[in-house]
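Note that one protein chain is taken out, while the other chains of the complex remain in position.
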Amino acid sequence: MRHLLSTQGIDRAAAIHLLDIAEDMADVGQREVKKLPTLRGKTVVNLFFEDSTRTRISFEAAAKRLSADVINFSAKGSSVSKGESLKDTAQTLAAMGADGVVIRHPSSGAPHVLAASGWIDAGIINAGDGTHEHPTQAFLDAFTIRRRLHGAASRGKDLDGVTVTIVGDILHSRVARSNMWLLSSLGAVVTFVAPPTLVPANPSAWPATIGYDLDAAVDADPDVIMMLRIQQERMHAAFFPNSREYSRNWGLDDARFARLRADSIVMHPGPMNRGLEISSAAADSAQSSVLEQVTNGVSVRMAALYLLLSGDREDS
Amino acid sequence: MRHLLSTQGIDRAAAIHLLDIAEDMADVGQREVKKLPTLRGKTVVNLFFEDSTRTRISFEAAAKRLSADVINFSAKGSSVSKGESLKDTAQTLAAMGADGVVIRHPSSGAPHVLAASGWIDAGIINAGDGTHEHPTQAFLDAFTIRRRLHGAASRGKDLDGVTVTIVGDILHSRVARSNMWLLSSLGAVVTFVAPPTLVPANPSAWPATIGYDLDAAVDADPDVIMMLRIQQERMHAAFFPNSREYSRNWGLDDARFARLRADSIVMHPGPMNRGLEISSAAADSAQSSVLEQVTNGVSVRMAALYLLLSGDREDS
Partner (left out) sequence: MRHLLSTQGIDRAAAIHLLDIAEDMADVGQREVKKLPTLRGKTVVNLFFEDSTRTRISFEAAAKRLSADVINFSAKGSSVSKGESLKDTAQTLAAMGADGVVIRHPSSGAPHVLAASGWIDAGIINAGDGTHEHPTQAFLDAFTIRRRLHGAASRGKDLDGVTVTIVGDILHSRVARSNMWLLSSLGAVVTFVAPPTLVPANPSAWPATIGYDLDAAVDADPDVIMMLRIQQERMHAAFFPNSREYSRNWGLDDARFARLRADSIVMHPGPMNRGLEISSAAADSAQSSVLEQVTNGVSVRMAALYLLLSGDREDS
């Protein structure tokens, strides 16, 4: 793997390979000394054009656990605000010897531009670009589902036939998009549930069914229900009447949670708006995998950094 | 030691134990290679909800000298400003594998909430919470006094009978509180001197005498005089007439400094307002331990991180 930009079009075998390496990395996290020398002497740059402390520290922890040197580059106060282009920034990082660049950018497609440009030879990981993709989030979600279903026997497994319902702001969610592509490639059956105002105009080519009725979706008995975060800025933009209305129609409240099968998996990418898209009872239940997702995020990001930066990096 | 939240109620033997380990750490700081492998593979998160560069870099230097990986988490621009609760932040850090969390928080008691919650298994160090406590500051002060009095023979010693006068904004000072508990536990005799508006309403249970007359306190010939920093925001809040008045009544000016015994110790937690609570002559004198306090801060924080994060961590 040369870059990790997207999960769209990803090959099932390649996806399983990354998940299996993440299993090895999770084992490292159980050791007394949680550190591998694998990426010693490599430099990973966290190039964040948007604030995201959670994602940044997850990548930072992953890189450090592999003994890489980490340099945090927040676009605020940088040359970027002096008008430096993405091209010049990328070439500068390349010239300084960056082996990997983890990029978060408000513009959809920015990581692809970087990877396709030839400006930089480093491995590029998309850590969220606009409303487009967030592939490591999808991998950590797939990893979490696989572990819940197969436990220690997860290696080599896909998600054939697993039903996953993703609820919330599908229109703006890179998490929803990346999960849809990855989960369907792994054989899962994906359903989106959203207010009609928060669904893209023409998603007919998507490998997902779209519904508007969360109660019906709950009663359809999915294996996994994934609640998306409502961004504060959406609430003021007339996509739905108000937060109480949203919660009543599209929130996983206590009543809906009680109707789920006892071994269904409740997911959320965090940070949660407790009482809005998810109730605290649901979030803190044994069915909830919210914290496993965070833990698995470090393992999955270690796997991605390993695949991109170790000697075994492929050319395609 | 499982957490270091407070010095209130601390056992004299436990306090001496930490100080003795800090002596070992100070020895490491004298070596050619000032680094121990002790915490290799451990992750320390500096979780700062308030800016404090001095305290943050002291902990960062301490953790790195023990070979821990350090992740700085400033609450600005983080999920916290997106409404994430302390609970979710703590659980997220736990899930990412944080072994230690150094927390600075504007709310008194926040570190205790964190430690008592069960949200996170990591060792918690209170790096200052509201007007409540700042225990590592008290330990570095005690360490500094002990070293001044006993030099190379400090190990195992307490501060029995040492007289310490702490001057300034007692009402809002976590440094004053933490020092009072720790120093009195070690056997020292603590006196507070403050403007009447800057003393708590009912401190009768405190192991300290309260006075309002700095000249009398100076003439009482204390072994140690510790000047607290006046926060700029207090000056605009009518606690005292103005900074000249404060300096005249409660500042260690040149005249008062000259009346101190030549082997008394002049302390300040820094950063100093020179000419306000302390004159430059006092601050830069041989009696001043201001810079030793900074140096000792790294040793004491190494000791605390060692006690909390090494294999020897206790369960209580």
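As written, the chain order gives the labels A and B, with residue 1 at the start of each chain.
Please note the rule applied: a contact is a pair of C-beta atoms (placed from the backbone, for glycine too) under 8 Å apart; a residue touches a chain by one contact, two chains touch by 3 or more.
These figures come from a predicted structure and were not determined experimentally.
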item	value
Of B:E60, B:D99 or B:D141, the residue in touch with the unshown chain	B:E60
Contact partner of the left-out chain, one of A:S85, A:T209 or A:S280	A:S85
Chain not shown, touching residues in subunit A	40-43, 45, 69, 71, 73-74, 77-79, 82-85, 88, 91-92, 94-97, 311
Subunit B residues touching the omitted chain (full complex)	29, 31-35, 51, 53-54, 57-58, 60-61, 64-65, 232, 270-274, 290-295, 297-298
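FYI, only the chains that are shown with their structure count from here on.
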item	value
Magnitude of the superposing rotation for subunit A and subunit B (Cα, nearest 5°)	120
Between subunit A and subunit B, centroid-to-centroid distance (C-alpha), Å	40
